[in-house]
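Partial complex: the chains shown occupy the same locations as in the complete assembly.
Naming follows writing order (A and B), and every chain is counted from residue 1.
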Amino acid sequence: MTLRVTIWNENIHERQKDSVPAKIYPAGMHGAIKNLLETELKDQVVVQTATLDEPEHGLTAERLAQTDVLMWWGHEAHPRVSDEVVQRVYDAVLGGMGLIVLHSAHYSKIFKKLMGTTCSLRWRSSKDRECVWNVNPTHPITQGLPDPIVIPLQEMYGEYFDIPTPDELIFISSFTGGEVFRSGATWKRGLGKVFYFSPGDQDYPVYHQKEIGKVLANAAVWAKPVVRTEPIDATFHADGWFEKN
Amino acid sequence: MTLRVTIWNENIHERQKDSVPAKIYPAGMHGAIKNLLETELKDQVVVQTATLDEPEHGLTAERLAQTDVLMWWGHEAHPRVSDEVVQRVYDAVLGGMGLIVLHSAHYSKIFKKLMGTTCSLRWRSSKDRECVWNVNPTHPITQGLPDPIVIPLQEMYGEYFDIPTPDELIFISSFTGGEVFRSGATWKRGLGKVFYFSPGDQDYPVYHQKEIGKVLANAAVWAKPVVRTEPIDATFHADGWFEKN
């Protein structure tokens, strides 16, 4: 069955005239990620995009109901994302929708709400080389990849990364400066799967790199709902002894 | 050093005239829990209580700053707890304060906010016997206890309990009806430790039972802050290579 992915991007850096991101990503980072996914997954995937400026940020109830896996890139505009849309995405994840959180979206409302921590980290934009090492060689997300994935230029994200203990640790990165980072990790939340993947700063062409596309394609396939229900948040009253129900 | 515990209770059931909880807990459940802790920990502990009806629910910034470990019992009044106080408690936990969440507080705003899930479960109030089995025999919370702890009459709480994978699973309960429940579990959130412990319905004298007091005393000692800071939620900019800072 075709996998339905929606890529959400705040789409701000790329539209700033003559900015570095505008040059690297003329079609927006969502456009570049769409291209990566279609290259890897071909007709197994249907990719749509949504951005901050669309009505309801492009994430209507109808759209979410038609989305198996949502990818999220945000940075400057975290506070501008409406709480109502965040709640809607949250309910969808708990009801089974997959969520892939990218780079600076560690600080998005939706990721913090799902994690229950500050999600703070250490950073420096100094053209570090990032090496992404695979610490989970039988996980579906790591199949078909070189080890390490080398990203020639990237912003540094370093520990301490204030997240709950991951259910599965997938990647650990090092940076030129000697820092390390848990750059790929998964959590279950309700019926949904969440994957955080840190590579992808707006100032470097990370989303034009084929290996990154492979990671994101693997993650999308992995995050596909096993069970999908309406958003539920209701304690179940067992009226009688279970064997008589 | 003396451990400073604050017990928060919505204190509603116990004040309903002629109600079962009023008879079982004339001093409120917070009063009974206070008594359990003082019996177990004697002069190692100073226990204070706070309730819904106090200004700011008794949980001012000053009070939280003077609290090592907060215990939380709530049920009917979850929606009446102010979001501002919940945020304050949340910040304190992420800054290191211990939190022990009791019984129907699985559905409290603070627990759901820290977990990032619905925290829904199955229940039935039919005078089940609950057996609380120890699945972590070297954990500090389980020391000095019979195995199982038998609670003659209790509300049934059953799986599926929609929580994130616990960092540590401590207790599993069975009930007369054949149901099971992860009745004791821990999570780290930021710099704080969280323990959920399900026994303790308002209609049964669970908080008069000595073994339950032992669990709560052990948990309070365990949850004591290792590090305690101001509430922080700020990503750290590394201005330069770390070795030159």
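One rule holds for everything that comes next: a residue touches a chain if its C-beta (ideal position, glycine included) is under 8 Å from a C-beta of that chain, and two chains touch if they have at least 3 such contacts.
Not measured: the values here are computed from a predicted model.
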item	value
2 chains shown - copies of the sequence in the complete complex	4
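Criterion: only the chains that are shown with their structure count from here on.
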item	value
Chain A-chain B separation of Cα centroids, rounded to whole Å	32
Residues of chain B defined as touching chain A within the complex	94, 107, 113-118, 120-124, 126, 156, 158, 162, 164-165, 167, 177-179, 187-190, 232-243
